[in-house]
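Only one protein chain is missing; all other protein chains are in place.
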Amino acid sequence: MTGQVLCTRDGPLARVTLSHPGKLNAMSRAMWRELQTLFVALQHDATVRCVVLCGEGGHFCAGGDISEYPAFRFHEADLREFHERDVWGGLQAVLDCDVPVLAQIDGNCMGAGVEIASCCDLRLAGASARFGAPIARLGFPMAPREAAVVMRAAGAATAAEMLLAAAVLDAPTMLQRGFVQHVLPDAALAEETLRLARQVATLAPQAARLNKQTIRALNPPLVPVKWPLSAIESIPSDAYRYADSAEHREGITAFLEKRPPVF
Amino acid sequence: MTGQVLCTRDGPLARVTLSHPGKLNAMSRAMWRELQTLFVALQHDATVRCVVLCGEGGHFCAGGDISEYPAFRFHEADLREFHERDVWGGLQAVLDCDVPVLAQIDGNCMGAGVEIASCCDLRLAGASARFGAPIARLGFPMAPREAAVVMRAAGAATAAEMLLAAAVLDAPTMLQRGFVQHVLPDAALAEETLRLARQVATLAPQAARLNKQTIRALNPPLVPVKWPLSAIESIPSDAYRYADSAEHREGITAFLEKRPPVF
Partner (left out) sequence: MTGQVLCTRDGPLARVTLSHPGKLNAMSRAMWRELQTLFVALQHDATVRCVVLCGEGGHFCAGGDISEYPAFRFHEADLREFHERDVWGGLQAVLDCDVPVLAQIDGNCMGAGVEIASCCDLRLAGASARFGAPIARLGFPMAPREAAVVMRAAGAATAAEMLLAAAVLDAPTMLQRGFVQHVLPDAALAEETLRLARQVATLAPQAARLNKQTIRALNPPLVPVKWPLSAIESIPSDAYRYADSAEHREGITAFLEKRPPVF
């Protein structure tokens, strides 16, 4: 039971659902790989005109599946592979999808949830949704390319508030910060997102793909497909050297032992 | 009767007015060229201290003059020349103007209107102004450099909402999105913009020109004068290959036939 990423179709609309029951859809390694597989397939499916990305059971995604972390996070090479292959593989597939992608965000949108939402074109949130990336409680920083997509969508100050102060921000605040484009009553979120997706699907599909390619090309710092990006490439080679550090172990251990960490 | 761009002077103030009666000031090819000519002249006129850019008759600009489109849009080389010479020539002249430029926006501000407003330094809007770039209904994408100025001024998500969902957004929303700096009662817009222009005109004019040069140099992705911009230059050579596509023809034909397009 490591969770899964589901895809359903309704004519030109595709719905991708993060599903990890009992864990608020926390992303396991298996789910990151499924996310990549699904979005690569959507990108190559000429019949898809709009994708809605959502979570199951009243939450978008509560973050990563921390129960998996002790198996790989404390070893630098394994940690790098997790972030650069599994996580980034999933995020890049969403970014590289030329079909418009709408994030339908309710409940918790934390860590991996904010990262995934940051890769979508538009973000619609329920009024009671909550956003953050409180991984400083877990003793580790956000991976550079993951921070890049969050900063691009949420701005540097909001990313800093999430990462440096472990802030959890509500939907109206995230609207004001420009991360969310629309806040809706929780009960209206799914219907309103579907209405917008149907609107997108009536429009010229080739123009949509060309517009997405242009927006991606012009939206630094993340230009993942064909354009080289010096800012990303110059990320220090020691980005994952913290793997075996005391505070990294303390943060994750404390979480799993259900006690506050002491840094 | 292809519309015109007018310029009047009042001491150190210049007023540039988009005028295409009966078409909500939609930009014809002739108007794009006039816009360029006027702003090149303003840039070289040392007596001008502030420019107000507005539209005639209660609207800023409803977009391009679609009645002209069948004559050139379906042929790739002609389409490229239209966007890269006529449209970009006009926009770049506004961007390159070292004199502060205020956009006074009422009524419809669509497509070309959003692009022109994006090249101004500050945007003031009447409360009932409406913004969008619903060209996906016409079956074509925004040209890369035009998308760049809109994304720079409105943000990637707002540009995506306009381009991918054909969204039309009101003035308070565009204030919240950071595109518009001030929303005023419709009846107060002209007077308040004039008041701000007079304020600008009292300040040190050489400092204003140096500040504009600095802001332009530091404001990626559009650095049109002397600095090369790799993001713009790497726009794929096939950016206009869609000219003869079925959906492009359908979009424009349907508009001219006053029927909904079928994509």
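Just so it is clear, A and B label the chains in written order, and each chain counts residues from 1 on its own.
The definition used in the following text is that a residue touches a chain if its C-beta (ideal position, glycine included) is under 8 Å from a C-beta of that chain, and two chains touch if they have at least 3 such contacts.
If you're wondering where the values come from, they're calculated on a predicted model, not measured in any experiment.
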item: Residue touching the undisplayed chain, where the options are A:Ala159, A:Leu189 or A:Leu203; value: A:Ala159
item: Which of B:Ala148, B:Leu196 or B:Ile252 contacts the chain that the document leaves out; value: B:Leu196
item: Hidden partner chain, touching residue among B:Thr47, B:Gln206 or B:Ser237; value: B:Gln206
item: Missing-chain contacts mapped onto chain A; value: 135-142, 144, 147-148, 151, 155-161, 163-166, 176-178, 220-221, 231-232, 234-236, 239, 242, 245, 247-248, 250-251, 261, 263
item: Chain B, residues in touch with the chain not shown (by the definition above); value: 100, 121-123, 152-153, 175-176, 178, 181, 196, 199-200, 202-208, 210-215, 217-220, 223, 227
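As a convention for this text, only the chains that are shown with their structure count from here on.
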item: Rounded Å distance between chain A and chain B, as computed from the means of their C-alpha atoms; value: 33
